[in-house]
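All protein chains but one are shown in place.
Moving on, here comes chain A:
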Amino acid sequence: MAAPPPDPQFVLRGTSAAVHTLHFSCGGQEPDVPVLFSGSENGLIHVWNLKTHRVDKALDGHGRKSVCWVETMDGKDRLLSQGRDQKICLWDLAEGRASVTDSVFTENVGFCRCSLLKVAEGRWLMAMAAKALDEVQVLELPSKTSVCTLKPEAGAKLGMPMCLKLWQINCGSQPLLLAGYENGSVVLWNLSMGKVLSQLFCHQEPVMSLDFDSEKAKGISGSSERVLSIWSLNEQQNLQVHTTHRLVNSGISDITIRPDKKILATAGWDHRIRVFGWKKMKPLAVLDYHTATVHCVSFSDHKNPSERLLAAGSKDHRISIWSIYTQT
């Protein structure tokens, strides 16, 4: 008899709004306290101290509009946040400060979360949905210069971009962008040419979330349907469906592969978090704690693998923190 699924290690309450995004910052050295950033529907970004399990700070920079994405740039002192107020803010959190130092007006009205990739020391690329509904814009940070605008061919009918993933095969190589679109397809973009490298029609419904493992050249995407689609990128830079995994309940709002590429977690509309082995898509656990749709899942970046955590944010205002498969 398999062991019953674990309970959450702890639960963070107090956002008083649905939680839409989570980001850990736990890689710092000792005196640094591991923190978790959460962005919620009421426009606040909470900085959770993972030692005390309390809110250290609540950042209000999006005019009470939902925060849909948070990401740090080099440690926990610089934070990027994207809100439904069509702004992306850069926060300076060093030495107790909490001020927006820079911001980008996206003019995009969609829900598409941005994607950040560090391409060199002090240089980042950020992909975001642009003003035109079907376009994706890539900026260089911190200069905010536009690198390219990825516009589908006329008649491609991709619809709006729904989720983005910037990646590169290894440091210094050409960055690529994977984008999931409203029509259910995943498209691989070449940034320098602004061209579609490959398009894979893998869902009937808009792609809600995707993640990609550049080592294995394999990615996974989920939609409102009842399947997860696993696809791979071959030598010719062509996307092809590898396999699909049928779920018990339909609807996936977020997918994250753990940085060590061993397991992945999905946030389900059925209130459940599912954990799979990434190699074979072996179902490992179904974590049933939340009482409403789970919006986001995130793995921590602890240096010590045994401390690694999984966090999930839900519409029920709670963030559940799990310690699962930490020994492998």
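Of note:
The rule is simple: a contact is a pair of C-beta atoms (placed from the backbone, for glycine too) under 8 Å apart; a residue touches a chain by one contact, two chains touch by 3 or more; residues count from 1.
To be clear about the criterion, contacts and distances are computed from a predicted model.
Think of the chain that is not pictured: of "WD repeat-containing protein WRAP73 isoform X2", "Cysteine desulfurase", "Telomere length regulation protein TEL2 homolog" or "Sesquipedalian", UniProt labels it "Telomere length regulation protein TEL2 homolog".
Per the touch definition above, the residue from A:Arg78, A:Lys218, A:Arg272 or A:His295 contacting the chain not shown is A:Arg272.
Residue positions on chain A in contact with the hidden chain: 1-6, 248-249, 262-263, 269-272, 277, 279-280, 282-286, 288, 325, 328, in rising order.
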